[in-house]
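Let me give you the structure first, and then I'll get to my questions.
Only a single protein chain was left out; the remaining protein chains are all shown in position.
Labels for the chains are A, B and C, by order of writing; each one numbers its residues from 1.
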Amino acid sequence: MPGNSFGDVFTFTTWGESHGPAIGCVVDGVPPRVPLYESDIQQYLDRRRPGQSRYTTQRRESDRVQIVSGVFEGLTTGTPIALVIENEDQRSKDYSEISGKFRPGHADYTYWAKYSIRDYRGGGRSSARETAMRVAAGAVARKVLAHILGEAPRIRGALVQLGPHGIDRDAWDWSEVDVNPFFCPDAEAAGRWADFLDDVRKRGSSAGAVVEVQAEGIPAGLGEPVYDRLDADLAKALMSINAVKGVEIGNGFAAAATSGEDNADQMRMEGDTPHFLSNNNGGVLGGITTGQPVVARFAVKPTSSILIPRRTVTTEGEEAEVVTKGRHDPCVGIRAVPVGEAMLAIVLADHLLRHRAQTGAFGG
Amino acid sequence: MPGNSFGDVFTFTTWGESHGPAIGCVVDGVPPRVPLYESDIQQYLDRRRPGQSRYTTQRRESDRVQIVSGVFEGLTTGTPIALVIENEDQRSKDYSEISGKFRPGHADYTYWAKYSIRDYRGGGRSSARETAMRVAAGAVARKVLAHILGEAPRIRGALVQLGPHGIDRDAWDWSEVDVNPFFCPDAEAAGRWADFLDDVRKRGSSAGAVVEVQAEGIPAGLGEPVYDRLDADLAKALMSINAVKGVEIGNGFAAAATSGEDNADQMRMEGDTPHFLSNNNGGVLGGITTGQPVVARFAVKPTSSILIPRRTVTTEGEEAEVVTKGRHDPCVGIRAVPVGEAMLAIVLADHLLRHRAQTGAFGG
Amino acid sequence: MPGNSFGDVFTFTTWGESHGPAIGCVVDGVPPRVPLYESDIQQYLDRRRPGQSRYTTQRRESDRVQIVSGVFEGLTTGTPIALVIENEDQRSKDYSEISGKFRPGHADYTYWAKYSIRDYRGGGRSSARETAMRVAAGAVARKVLAHILGEAPRIRGALVQLGPHGIDRDAWDWSEVDVNPFFCPDAEAAGRWADFLDDVRKRGSSAGAVVEVQAEGIPAGLGEPVYDRLDADLAKALMSINAVKGVEIGNGFAAAATSGEDNADQMRMEGDTPHFLSNNNGGVLGGITTGQPVVARFAVKPTSSILIPRRTVTTEGEEAEVVTKGRHDPCVGIRAVPVGEAMLAIVLADHLLRHRAQTGAFGG
Partner (left out) sequence: MPGNSFGDVFTFTTWGESHGPAIGCVVDGVPPRVPLYESDIQQYLDRRRPGQSRYTTQRRESDRVQIVSGVFEGLTTGTPIALVIENEDQRSKDYSEISGKFRPGHADYTYWAKYSIRDYRGGGRSSARETAMRVAAGAVARKVLAHILGEAPRIRGALVQLGPHGIDRDAWDWSEVDVNPFFCPDAEAAGRWADFLDDVRKRGSSAGAVVEVQAEGIPAGLGEPVYDRLDADLAKALMSINAVKGVEIGNGFAAAATSGEDNADQMRMEGDTPHFLSNNNGGVLGGITTGQPVVARFAVKPTSSILIPRRTVTTEGEEAEVVTKGRHDPCVGIRAVPVGEAMLAIVLADHLLRHRAQTGAFGG
């Protein structure tokens, strides 16, 4: 299968370019009779929507999603759900100056090397605009999880590092995430980040970030060893987000420095139920969920569109300098938070359906 | 598709348990007329083979691979290549004592939660023994790459961290990798690691590690955006290796702390050819190879089989303590080096064939 | 993968219901730089369009296709091609009377049994309206074949049986196919069919048909044994068309009655090239094309929407009678001709790309 689809049972395929008339996706494999309204999807798109603070691009998009198939009288029918968002703000003239130059850090050169054709309007298909459809598909995945599990699992994300600046994990407060422009769970850190990012923005530079996503309320048993482990699929899902360069589960890279006795999550009984005394493994063992929260982090590189001139070459083989004017996020990691949550929801929904197929669990 | 297959055009499916009569795999999608002998595969299996130093398990396996289909008179025929390795050392009595106990850090509990049945003999299917077939499939992938590209790309790996101890990257010497028992590229570090790991082993503890893999000689253009990006597939491939908890490409997590101007890989012309002035992105931009070396690292958690007692519960719901006797690697990260190289070769071969399908490149 | 996609490298996914706002598809895996305009697609949609004679439904649809992604300045970019057709004539009131009754021969009962929800508006997703998108995807497949092969293969279809009435194959004239309302290659038969079908229509009855499709100019070597044989994929493609109940390749069912010596296609040299003295096998041997014309036929059952009352039951479990008023084709087999051609083109394009992946043929 070509590369624009994701998932095995719960699947979606996205289409559309940054500066085409619209973007969209087809979500297939959704169980029938799941309640689904456009507002269920819109609320998540609104979290990702640009232009909500001075730290995100000023491109103006209302990002209104339309459901054009697969839902009848408020319920899914089991047939493909087509979702469409019109592109409103397609100022492609911004890009004419750089149409022949490969912007460093972007996919310009590699798309050219692969396809020998270039849609220079804002990155075309390689633009992060595509991630809006991931958020939309993720909203459908959340409904599927809630429908089958009876209760919606809590799938949330936060920015835990902005540029070189981390947070105090002891100060973690989920209610802070929605009240600062960074999805930062540490109010004090958010204040410092504002100063840092203002400075970055003014210099025409950009910053990277680390995002953490978590899912609570996920039953044990999801994941298909040995290649379609839940954490392997999640690693692929998160690494496929624009600008992501690293993914870790649970303690991740830090686990390499610990000892076997410290890293193992010991078990005791809690009434009739086994429970774990720690969650170093991030809710996944052997590729299968343990019933603990699934925890993952991913690193987002600094935005490649900057106002500081960089050396490059052109499609004609000439050396040049390039600056990327226009409206860009000084830190794309911020708006990657709802995208990461969505990918986590999608992987979980897909594996819930796969688990149901093979074992009959969570069935009628 | 169930979870025991990997790849889209170059694919393989593995089967077999730690203590069954044999393990094997079927490699499908291999081009016809690629020269292939058992010795081409055996040399890589020998790198991964246990019992070669005091730092790996003393389980005795010669790991002789047999090609049982798909090759005729020394050439692949384009039909499925079946590979088999007999299990020789199946001392399953070692495991009887722990047959009802969930070993912390292992997949025992999650397989039980998923399948409601337990093959307690050495982890059954979840054992790292399965990775031998990855190495075998990886050897076939290397032959495919060499056959199509004309010249074999250089795909290599090394251990860059053992427990909390790193290396001096300025001292990196590939020739060291094959002369110490750690695949360590820094001779001095290897000496310190020996002391450290002896101590770990004597205490019945275990250590984690970080592995780096690199591929040189890979053309630009491989990778299928937006979900089957080369780096996304590589993240999945590496995260699917037993005990891996983190994956990064190029600068990885460190990129989050840098600025856009520092992280972007600038370009100049070198004669008629564009070239990059740095490789912060690890040879992948927008999910497509740049033509620079592909560079990835992955974190391996400490071996979960240790002699230090840990608290656990049993399949009957009783609390217990467990120690894992038997023959175990004090650091599974060491033998993960050839496995990581193999997964990198597999992802590259698969994407080379996919690229050829869509664009016709490397054909004719 | 869920069931609304077809193909392995050249793939498409369709969405939309008979009475929703639009129908559409996403075609993925198309090579870059293939010239593609809406008019390339529209010409095939026009062949299938309803309301062009008294023998097809009077539903009024202009079926104007729009390309909304994947094409830039007249060339494909290698990214997903989204195609959309607005539904114009959605007279859903026609269907209110039968909303609770399962129409015999239709998918009403089985969709209900599967999904426990019913979109009663004209069959919803099970309507043959979906086949418009197959024709659109087929037009893209034709462009891909022409682009890679250098010359467009000739992919054509004809009705060879209407109800119980066949044709005289010796009178076969391709130029007749486009001048009668039946896609019939035998002018005299077409005349008799008109009388027959007028009578069928007036009685409120319906008729079945057999369609033959052929592809000339296909190279030898396409097809992936042993399960993804070209003829196996073609059988699936044709059987998936609404109302199709049988598929055959070459001599098909008639081959069962012949002898081995008569059925074998003997070979001689024609200059330097092997050629066959007959084409009993319909251009496929062992699942791989021979270089001769690929020939297949499929049987279409009579339209299930008829004005003659039939016994049925309701969603409430009550017995009832049903007639299907509205605008229906007296023989859906007629408009199945361009759909069959499209599916043949799609299977060939997919296998051409798969062949290129594994062998490198038609590349570079």
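To be clear about the criterion, contacts are C-beta pairs under 8 Å (C-beta built on N, C-alpha and C of every residue); 3 or more make two chains touch, one makes a residue touch a chain.
Since we're looking at a predicted model, the values are computed, not measured.
Undergrad: Of the residues C:Pro50, C:Pro153, C:Gly223 or C:Pro293, I need the one that contacts the missing chain.
TA: Hidden-chain contact among the options goes to C:Gly223.
Undergrad: Among the options C:Pro185, C:Gly287 or C:Gly340, which residue touches the chain absent from this view?
TA: C:Gly287
Undergrad: Across the whole complex, list the residues on chain B that are touched by the chain not included here.
TA: Looking at chain B, the ones touching the missing chain are residues 1-5, 8-9, 11, 13-17, 20-24, 26, 28-29, 32-33, 68-70, 72, 75, 77-82, 114-117, 119, 124-125.
Undergrad: What chain A residues would touch the chain not displayed?
TA: 9, 29-32, 78-79, 148, 225, 353-354, 356-364
Undergrad: Going by the touch rule given at the top, which residues of chain C touch the chain that is not shown?
TA: Residues of chain C in contact with the hidden chain: 1-6, 8, 14, 102, 104-107, 109-111, 113-116, 125-126, 130, 161, 163-164, 200, 205-210, 220-229, 231-240, 242, 245-253, 255-269, 272, 274, 277, 281-282, 284-291, 299-306, 308, 310-313, 317-319, 333, 355, 358-359.
Throughout what follows, only the chains that are shown with their structure count from here on.
Undergrad: Return the chain whose centre of C-alpha atoms lies at maximal distance from the corresponding centre of chain C.
TA: B
Undergrad: For the homomeric pair chain A and chain B, should the interface be classed as same or different, according to whether the shared residue numbers exceed half of all numbers used?
TA: Same: most residue numbers at the chain A-chain B interface appear in both copies.
Undergrad: Distance between chain B and chain C based on Cα centroids, please, to the nearest Å.
TA: 45
Undergrad: From the mean C-alpha coordinate of chain A to that of chain C, what's the distance rounded to whole Å?
TA: Using C-alpha averages as centres, the distance is 39 Å.
Undergrad: Report the inter-chain centroid distance for chain A and chain B in whole angstrom, where each centroid is the mean of the CA atoms.
TA: Their C-alpha centroids are separated by 26 Å.
Undergrad: Give me the residues of chain C that touch two or more other chains.
TA: 9, 29, 32, 78-79
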